[in-house]
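Below: one structure in structure tokens.
Only a single protein chain was left out; the remaining protein chains are all shown in position.
Chain nomenclature is as follows: A, B and C, assigned in order of appearance, with residue numbering initiated at 1 for each chain independently.
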Amino acid sequence: MVKMTYVEASREAVREMMHADKTVWCVGEDLGRGSVFGQYLGLQEEFGPDRVADTPISEAAIMGAAFGAAMVGTRPIVEMRFSDFALCATDELVNQIAKARFMFGGQSRAPMVIRKPIGLWRSSAAQHSQSLESWYVHIPGLVVVCPATPQDNYSMMKAAIKCDDPVVYLEHKNIWQMEGEVDKSLEVTLGKAAVRRSGDDVTLVSWSDTANKCVAVADRLATQNIHAEVIDLRSLWPWDKGTVLASVRKTGRLVVAHESVAVGGFGAEVVATVAEQAGDALRGPLRRLGAPRSLVAYAPNLEDQVRITEDMIEKAALETLGKSAP
Amino acid sequence: MVKMTYVEASREAVREMMHADKTVWCVGEDLGRGSVFGQYLGLQEEFGPDRVADTPISEAAIMGAAFGAAMVGTRPIVEMRFSDFALCATDELVNQIAKARFMFGGQSRAPMVIRKPIGLWRSSAAQHSQSLESWYVHIPGLVVVCPATPQDNYSMMKAAIKCDDPVVYLEHKNIWQMEGEVDKSLEVTLGKAAVRRSGDDVTLVSWSDTANKCVAVADRLATQNIHAEVIDLRSLWPWDKGTVLASVRKTGRLVVAHESVAVGGFGAEVVATVAEQAGDALRGPLRRLGAPRSLVAYAPNLEDQVRITEDMIEKAALETLGKSAP
Amino acid sequence: MKQVNTATHNTARARELLAMMERIRAFEEQAILAAERDKLVLGAIHPSIGQEACAAGVMQALNTDDILLSTHRGHGHTLAKGADALAMMRELLGREGGCCGGKGGSMHIADFGVGMLGANGVVGANITIGAGAAHGIKLMGDNRIVVDVFGDGAINRGPFLEGINWASVFELPVMFVCEDNQYSATTKTKSVTAGQGAAARAKSLGLKATVIDGNNVEAVANAADEIAARLRAGGPPEMLHLITYRRTGHTSFDPATYRPEDESAREEKLNDPIARQRTLLAGMGVSEDALDTIHQTAQTEMIAVLAKAAATPFPDDNTAFLDVQDTGSPAVEAF
Partner (left out) sequence: MKQVNTATHNTARARELLAMMERIRAFEEQAILAAERDKLVLGAIHPSIGQEACAAGVMQALNTDDILLSTHRGHGHTLAKGADALAMMRELLGREGGCCGGKGGSMHIADFGVGMLGANGVVGANITIGAGAAHGIKLMGDNRIVVDVFGDGAINRGPFLEGINWASVFELPVMFVCEDNQYSATTKTKSVTAGQGAAARAKSLGLKATVIDGNNVEAVANAADEIAARLRAGGPPEMLHLITYRRTGHTSFDPATYRPEDESAREEKLNDPIARQRTLLAGMGVSEDALDTIHQTAQTEMIAVLAKAAATPFPDDNTAFLDVQDTGSPAVEAF
């Protein structure tokens, strides 16, 4: 076990994989200086500028070129800086990368990790705060990963780099400095949720930083003798439907919480699936927490208006139990 | 009442609005020759090349420039040709157009109609067949319209052009030649569903061409003395939750059907909302039909594998009633 | 444009170039029949009739393991790169044994076995992808090169700038080929293109750019050979701008009524690359009969190819769910 921050964890995973596999390389803007959040600090010194490549401000080319390089046998790690800028490379990701293998009848592979930091962070306003994970889940061909802890950011990054499919890898900007113990020997399977708290009373399903809030809520609820099961999906495609359904069958109660906009968010998929497949097991109202269909404003108090808080999650959990917040 | 095809209906609406409002103009590739499907035939002759502008193959510029022109007081109708190509202008649509009014504190408006023909059509394969309506519903600031009939393609196009918000207008490529009676005096409100068949037994919710299939299914079911209520949402944002909930409260049964991929599709939002808000009224299993999370292939038989058919919808409707198909 | 000294021509290569152009022409004539006459092709096909010199001339400069990225109008490039005509025709008809298993069709034709990494349904998208293929090659220390073909319309898309700048900055072995047939779908490209076009833009991005009569297959082949040699010697990326003409409509369904009436006929008469190469070969002493045989051989081959393709079954239905991805099931989730 090693103590690491979230940002160190994925950096270390990248570093180890670059040592293990010469075809792994990183590509994006300002990588030689670590990129925006220090995710690549030291890697250019260690692996040289070919394998940690500084690029022009050309998101379409970063994505498109990495794809071309993937098709000839390399394994690029693509840095998009803020997930928002990745929208400049949507054709490349959705029409090209996601579809190539199928469209070409299995002739090609695009083993790529596409890193797109998501989420609310420090008054960054509408063009630097988005979480569009539900978009990518909707696109056949893509794997979607949302790690919430240093351990997962280590283990899932390794799994993502090893994966032969294109992986959209969504780190949350607000937890770069989150510390945690990392067991380097722990391997994860993409598509397997983490049950971060076990409980019989209510199931809390979440991912990314909001999963951490759910854990805190479970701890709060425990003091009220309510035992919440916290399922951190960790990857949204594949998503661990089995674990969620089993938990809801046990607890009879479900709260799904995510930071992204509720309307059309992935929470709808989770709620719909539970309603369809375990509707009979429900013993309380279904609750879904997501951002209002408004935009992220700059002023801190306005930014807070679209934030999903621990209080909200706690309240929702209590409501599924027919209780009100203390 | 006038008989019109779906393609004629929106063309006529555009023509009339261009006569009524000098600030309305059309912009896109090959418009002078009618664009790919004849949607603009004759308009350049009638209004000249400034108001029906032929552009370079520059989707980002078509979208971005139209937005700039909208901010200074014109009302552009943007043609993206195939919704797939619109992905080349995602930053412009999602980061710029959708956010401008909010981000600038209400100083700007982007009254635009962004036309993106969607859907499966004649072996067009993975890059020319997508339906990504759920993406746009998830983006605050955008209105999302999916007309299914000539009448709606006439009336909703008019409403979209009059709307001061950016409207993502998704015509379905497979029904350009669909004929229908159009009442030109009929005005629609964006956000109001059309109840295309009334019934007490089961609610079928859909939009775009799949709504037409639901109507056909309702007619089939009627011969079995089953009365389906068909709700054609027509716009997905805003969507007419009230009409859907009232119908499900009446029928106790729900089938949602759409052509786009089921996982993360807008059907999940509809099912989740019903489960959350009218779960107590349900008297049969919830059913959601959408495409598998695979890609659209070229070969006609493979293309058919991801198609939602009338048979499937009928079967699902019967299942909500505990019956099996005849 | 470069002048070609016909005296130095190699007759064997000249024959091969003609033969390849005849094969491309015959393939596309059959493909059009398959679409129009036989209704066996449902999706759009974009013929390159009249542009065969570009495909034949450029691809002969490549080895099998060199890489090609192409466009929606890519039959000629693919065939000239060495793909099997029957597998291609099967693909156009969406049949089993098509080079993409019937999943791609004309617009996504690809044959990775001969380094052909795909046509593309999105104009200009292949420009960054091609640059990236070269990037990968360079990272792996391979001595292969990449040819990245696109149309005159594609130079108005952002990826043109981003991809070429990229190749130049990373000094990648790419030959960018602008196959300039003067049209972007129904639009005369000049009317929507500022400045002097592909070569000028490439130069502004630091590339050497060569402009060639794209209907002169010998000139195209020579230019491509020279560029390929420079790239193999470690030279920086270059642009080859080939001026040609699209003799058909944009797709096989398009009557192209938007063109000046006799434009296509005049081009056919004056600039047909096959006729020009026949004239050249005749001048070198090759008999009419020998030339006709080349023509007939190609015709016979492709008629048989269509017949065989048409007799091939459709792919197994289950392949609709194969090769989506390894992780997670593509199967129906909700119904």
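The criterion applied here is as follows: a contact is a pair of C-beta atoms (placed from the backbone, for glycine too) under 8 Å apart; a residue touches a chain by one contact, two chains touch by 3 or more.
Remember, it's a predicted structure, so these values are computed and weren't measured experimentally.
When the full complex is taken into account, the listed residue touching the unshown chain is B:G68, out of B:G38, B:G68, B:G279 or B:P300.
Interface note: of B:D164, B:D219 or B:D304, the residue touching the hidden chain in the full complex is B:D164. Considering the whole complex, the residue from C:Q30, C:N156 or C:N215 that touches the absent chain is C:N156. Across C:R90, C:R201 or C:R246, the residue that sits in touch with the chain not pictured is C:R201. Of the listed positions B:Q107, B:T223 or B:S324, the one in contact with the omitted chain in the full complex is B:Q107.
Residues 23, 25, 50-51, 53, 55-56, 58, 60-61, 63-74, 91-92, 95-96, 100-108, 140-143, 163-165, 190-191, 237-238, 272-273, 276 of chain B touch the missing chain (whole complex, contact as defined above).
For chain C, the residues in touch with the chain missing from this view are 156-162, 164-165, 168-169, 191-196, 200-201, 203-207.
Panel shows chain A; residues 29-30, 32-33, 54-60, 84-85, 88, 122-128, 262-263, 265, 267, 287-290, 292-295, 297-302, 305-306, 308, 312, 316 of it touch the chain omitted from the view.
Going forward, only the chains that are shown with their structure count from here on.
Centroid distances from chain A, each centroid being the mean of CA atoms, peak for C.
Centre-to-centre spacing of chain A and chain C amounts to 41 Å, using the average Cα coordinate of each chain.
Centre-to-centre, using mean CA coordinates, chain A is 30 Å away from chain B. Shared interface positions of chain B, defined as residues touching 2 or more other chains, are 84-85, 88, 125-127, 263, 267, 287-288, 292-295, 297.
Of all residues in chain C, those that touch two or more other chains are 98, 100, 102-104, 108, 120-122, 158, 324, 328-330, 334.
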